[in-house]
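All protein chains but one are shown in place.
Chain nomenclature is as follows: A, B and C, assigned in order of appearance, with residue numbering initiated at 1 for each chain independently.
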Amino acid sequence: MKRKLRYGMVGGGQNAFIGAVHRMAADLDGQIELVAGAFSSDPKNSQKTGKQLFLDPKRVYGSYEEMAQLEAALPADKRIDFVSIVTPNFLHTPVATSFLKAGFHVVCDKPMTLTLKEAKVLRNIVRKSGKVFALTHNYIGYPMVKEARELVRSGKLGKILKVVTEYQQGWLLDKIEADGQKQAVWRTDPKRAGASGCLGDIGTHAENLGRYITGLEIDSMCVEFTTFIPGRRLEDDANMLIRYKGGAKGVLNCSQISCGKENDLNIRIYGTKGSLAWHQEHPNELQFIPKGEPAKTLRPGNDYVSQAAKKFSRLPFGHPEAFIEAFANIYLEAVAAICACIEGKPGGQFDFPTVDDGVHGMAFLETAVKSATSNGKWIKFVPI
Amino acid sequence: MKRKLRYGMVGGGQNAFIGAVHRMAADLDGQIELVAGAFSSDPKNSQKTGKQLFLDPKRVYGSYEEMAQLEAALPADKRIDFVSIVTPNFLHTPVATSFLKAGFHVVCDKPMTLTLKEAKVLRNIVRKSGKVFALTHNYIGYPMVKEARELVRSGKLGKILKVVTEYQQGWLLDKIEADGQKQAVWRTDPKRAGASGCLGDIGTHAENLGRYITGLEIDSMCVEFTTFIPGRRLEDDANMLIRYKGGAKGVLNCSQISCGKENDLNIRIYGTKGSLAWHQEHPNELQFIPKGEPAKTLRPGNDYVSQAAKKFSRLPFGHPEAFIEAFANIYLEAVAAICACIEGKPGGQFDFPTVDDGVHGMAFLETAVKSATSNGKWIKFVPI
Amino acid sequence: MKRKLRYGMVGGGQNAFIGAVHRMAADLDGQIELVAGAFSSDPKNSQKTGKQLFLDPKRVYGSYEEMAQLEAALPADKRIDFVSIVTPNFLHTPVATSFLKAGFHVVCDKPMTLTLKEAKVLRNIVRKSGKVFALTHNYIGYPMVKEARELVRSGKLGKILKVVTEYQQGWLLDKIEADGQKQAVWRTDPKRAGASGCLGDIGTHAENLGRYITGLEIDSMCVEFTTFIPGRRLEDDANMLIRYKGGAKGVLNCSQISCGKENDLNIRIYGTKGSLAWHQEHPNELQFIPKGEPAKTLRPGNDYVSQAAKKFSRLPFGHPEAFIEAFANIYLEAVAAICACIEGKPGGQFDFPTVDDGVHGMAFLETAVKSATSNGKWIKFVPI
Partner (left out) sequence: MKRKLRYGMVGGGQNAFIGAVHRMAADLDGQIELVAGAFSSDPKNSQKTGKQLFLDPKRVYGSYEEMAQLEAALPADKRIDFVSIVTPNFLHTPVATSFLKAGFHVVCDKPMTLTLKEAKVLRNIVRKSGKVFALTHNYIGYPMVKEARELVRSGKLGKILKVVTEYQQGWLLDKIEADGQKQAVWRTDPKRAGASGCLGDIGTHAENLGRYITGLEIDSMCVEFTTFIPGRRLEDDANMLIRYKGGAKGVLNCSQISCGKENDLNIRIYGTKGSLAWHQEHPNELQFIPKGEPAKTLRPGNDYVSQAAKKFSRLPFGHPEAFIEAFANIYLEAVAAICACIEGKPGGQFDFPTVDDGVHGMAFLETAVKSATSNGKWIKFVPI
């Protein structure tokens, strides 16, 4: 491209967390500029945010509908190329639909929708639109996660036997939604978050991470949801046993009431020839133990890592990159896909989560809810 | 006591692993001496072992029955005070029975018996005998495990919500029992190991550890056994979801096919006021995170640890103690109980696993097998 | 400010490392935009870089002199607010001088100059100019480094007794300057790097870090330089013993031939009431051991960290930030100072390294070279 891409944002006003992350991730590589936004359902908040971001007030909108409509009406060399959707879950579908129909590419936060049904509808809309739709399962943006996938793909682990995934947080150990803590309020409200709390919020990341690295498909699962905090409306702890197609087994343990745990997403993968371990809070280390050999600690930027990982490092070895950089890696790939579209060369291979991953994630959640609400019966996962 | 205790050993001949561990643990503190043994079902092996251990050949026996009988016939100031049983599982009950009936105290390796029924029979025998029966769930001998229990007991964790336990090994990733590897051969043979492989061998340690620290009682469990290695007769991987009485939840994941894992027993406990983490391979560190505070790394020998932990350290802080010392701590307590009996002062409080723990462990295994063989149904754990 | 700051860059063309880092750091927070540059002494390279950065070709200059002159001639609402200097060391002074004299604020990479004499000259120029001059000792931008300083300042460590600093890299273990590796070529050339190699390149960061956290002033030092790689013109390893004013002692060990070390800057500080440890490669953990208590691991974003640290976190706890974010924190403060100047409110307190730190760093290097070249005599550090 001969110019920076222009994007707008829906959501991400005052006190929002993930909107600011998207903006930093988008800004980081100097390829994209924010030019428009509908940052809040409250137009004042939206304008205030726009001002802080040095936006032209005319392009700070009072609603996403307005934004989609008015941006589409701008000349091609002014209007946004894509929209980033960073609202609570229940708005993802209507916002995405508006912008796709108005001819814009979409970057959307996860989980994709409130229900599987809705996810399938959105998938159809995306397919018809011919537009790029990227879902920000950001944890797969880490170079060492790319390296992990590469090690699996290249056969270094042999046949995968077992996958142990954990995502432990402790921030919901108190009933902070009762105090109006904004992040907690919508995440514990079924109408805005969907039928699952903890699993929808963080378990889907864990599932996505495991699937991304191993490529394994779930056959069936047995799930235990617990709501530890009295009066909370969605589960704040979710554990499951998994049977994968082909015989591998899985254990997934996620929680938002694990005292002192901050954002402890980790995965360990055991194969017939080697094993891997990766922890999000120490993202620049990937432990790989080839059978019969000492554990190796792989770190980004070294000659010994694969091209697939190298491509996503910005700095030389020993200069740690972290959450924002990984998030930016999702943007880099989505933007590359969008540029390819704009330049009339679609069909390339890009490494970002798509609407299909979103549908998959919702199917995962629905299956889990089904098991959890049938007293922990094993439930078949139906491929979608 | 004014003298060292005398003990004999059944099992622990050439190429055995755990027998040598018991001997080092018993020797370490200079309170006990080995004076007799029936080290192998092969009398030549037994004599050879006895010679290496500098034993009087007359007290190296061809069978445990002979040993029980002849030792009992020795004068009181010569005969053994107790026996250590370090045979494969299927022999624990007959050997223990022989020695208890001959009037000896018993230290026995775990799991206690082949079946729950047998365990209950043995419990009756122990009760009638009035003798000390100690089961070597050695991992509870670590000072930092004592400290963990103390933190729970003193309320520092608040109410326990979740227990995550793992015991991962990789040494059975190949079918080494087919090559006659002695440790593997009996552990994969239902006749000698019992109805469970991996869970019986190592999962019981994990269960015992969790129960020792938290005191939680299992309400029900949902279990998945897998035999990954074709032709193996017992499961080599076992995962389970647990519901504890009172509402806590558990995840237990154990495996003997986890490539590169050596002896990775670890436990994490989450309460309303704090959480704990302990790893057997780094046994001198206990992570404790009080709610809202930084993680603390507790280490043995410091003034800040409890008396319960201090009692089991031999060295000043920074001088690491490990597996053998923890094992020796089980012996220290068992020996203290035996001495109290000998000196006519029974009834004291000692900190070692008893026949009741052995029965509990067998009930745990039988419940797990029941769930695993009913396609992962949730099964009630029946208190025993 | 009601607009983004505009900046230009000198240096940072093709294959440069630190220029790209500055740009990402500057872009990250959406407060600054790059609008001009003289990226290389080769005008073609400069234009190529400008194009990749989507700059107006008219504002991509063939030399820094031209840039300073022509930017100064632009109208106030177009011209740059400040320049970032990311050239090899020998150009820092002439470039900074040009821009300061043309009325621009300056952000400059370290070490500040080639010699102490030159540093003092530059200091005078800065003072006369009344402009902001920020030196990118980026490692002090990490939140946990801020926290470390705060712990020292608040007396939590008591009186500081000992400071152990290390900066170990291994990338110069081969004579890669002979192969034309661009980063190595100028860093091993006394004309472009100055009288010190390893110590100037990375040891100054270590010294700056220690001084930033502890506030200790060096009294004297005893230094050993080694050039391990035959034919290399500057030392690639430097070790020193330090006596601080007031009685504390220091050990500083830095190297660029430590095989396998990537960018291992770390510091440990021992006081009468507590000690600290921080490692750049795991920047989100600060170990603090209060006397008589367990080690605590402090992590950013938690309520228990100081405001001084919190101010420099962008994400909630558990979402790691790293090198670029720390670098961006230097920019944030420099930009705040520049904005204050522009808005006519100079004199505020800002937390970034200044020209005085640059002079101090050069005095440190000259003293070290003096000791190293007098066979390791103790040399007094003369305050400047």
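Following the convention adopted for this analysis, a residue touches a chain if its C-beta (ideal position, glycine included) is under 8 Å from a C-beta of that chain, and two chains touch if they have at least 3 such contacts.
These numbers were taken from a predicted model, which means no experiment stands behind them.
By the touch rule set out above, chain B reaches the unshown chain at residues 2-4, 17, 20-21, 23-24, 27-30, 34, 53-54, 169, 171, 261-264, 280-284, 299, 301-302, 314-325. The omitted chain makes contact with chain C at the following residues, 157, 161-162, 164, 166, 170, 173, 222, 224, 226, 228, 237, 239-241, 243, 247, 249, 251, 253, 255, 257-261, 268, 270-275, 289-291, 293, 295, 375-376, 378.
Where chain A meets the chain that is not shown, the touching residues are 288, 292-299, 302-304.
In this text, only the chains that are shown with their structure count from here on.
Taking the CA centroid of chain A as reference, the farthest chain centroid is that of B.
Mean C-alpha positions place chain B and chain C at a centre distance of 56 Å.
Distance between chain centres (mean CA atoms), chain A to chain B: 44 Å.
With centres defined as mean CA coordinates, chain C is found 35 Å away from chain A. The residues of chain B that reach two or more other chains are 293, 295, listed in rising order.
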